[in-house]
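Heads up, the thing below is written out as structure tokens.
Note that one protein chain of the assembly has been removed; the remaining protein chains are unaltered in position.
On to chain A.
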Amino acid sequence: MISARGLRKSFGQRGKKGQGTEFEAVRGIDVDVQRGVAFGFLGPNGAGKSSTMRMICCVSPVSGGDLRIFGLDPATHGPEIRARIGVCPQEDTLDTELNVWENLYVYGRYFGLPRDVVKGRIDELLDFVQLTDKARAKVDDLSGGMKRRLTIARSLINKPEILILDEPTTGLDPQARHVIWDRLFRLKQQGVTLVLTTHYMDEAEQLADRLVVMDKGVIVAEGSPRELIERYSTREVAEIRFGVGQNEAAAPQVSDLADRVEVLPDRLLLYTEDGERALQEVLGRGLRPETTLVRRATLEDVFLRLTGRTLAD
């Protein structure tokens, strides 16, 4: 469905004295998205995820490399490609002065769908995103979660083969996030190819069959969530907290008990196949941490290992 080879995106920035500088947001990535999968782009802010999404949506010209969507070139077949994809942007682009129904209606008309067809689909979609009783409500009066569901409904008006979601649940409360995950999961079951960006690791684990981790414009890892955890982390993580300032001092005493030990200001992370056993050995050496926790390794551990813990911006 989507195939990128050496894909690049750079932005010219005009300097104050007229000399141009180039900023490369995407620096040569290879991506293949197969029909029916949910494909995730992970990465910290500024990793190049959104630039990649915009190129796939055919609203941003490719600066280098090759991009094909449905086998078509966005440079020459932009409108044809856009007719077959649905876009749920990071920032809502709803018309807040129109009501819910009108927002869906005008959007369906942008695609050149006949009025009757659009009206029929609006009823189905409002039901799908649980907004039927809000059909005549002003968008301004909707909660953040409802607006997001409306945006998702809108992106489905043309029955897209690929649905592109840029940070679909950013800023939503946990209940609203779960509703959206549930709806996206149903879409996946209906055979819609999902392409999403997120910096929520739980979201990626919930939704994505395959994912790439991007950092500074390149892909640093690729695979299924489970593969990535197996490759870049251990099965379990033991978290032990000594008092503030004492973690670093304790690290050498436990470094042989795990595959890898990471020292954080407030705790030590012991990456190991058996967290409980590592913990027992720590206690067996007479160390007395304030609190301990043994958990399964998550995508977050992978993510932080690959992209670092320093703030992206």
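Assume contacts are C-beta pairs under 8 Å (C-beta built on N, C-alpha and C of every residue); 3 or more make two chains touch, one makes a residue touch a chain; residues count from 1.
Basically, contacts and distances are computed from a predicted model.
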- Item | Listed names "Molybdopterin-dependent oxidoreductase", "Transport permease protein", "Glycosyl hydrolase, family 57" or "Substrate-binding domain-containing protein", with the criterion being the UniProt name of the chain not displayed | "Transport permease protein"
- Item | Which residue of A:Gly43, A:Pro89, A:Gly145 or A:Gly217 touches the chain not shown here | A:Pro89
- Check the options A:Pro79, A:Pro174 or A:Gly245 and report the residue that touches the missing chain. A:Pro79
- Message: Take the complete complex as the reference. Which residues in chain A touch the chain that isn't displayed?
- Response: 11, 57-61, 75-80, 82-83, 87, 89, 91-98, 102, 105-107, 109-112, 115, 154, 158
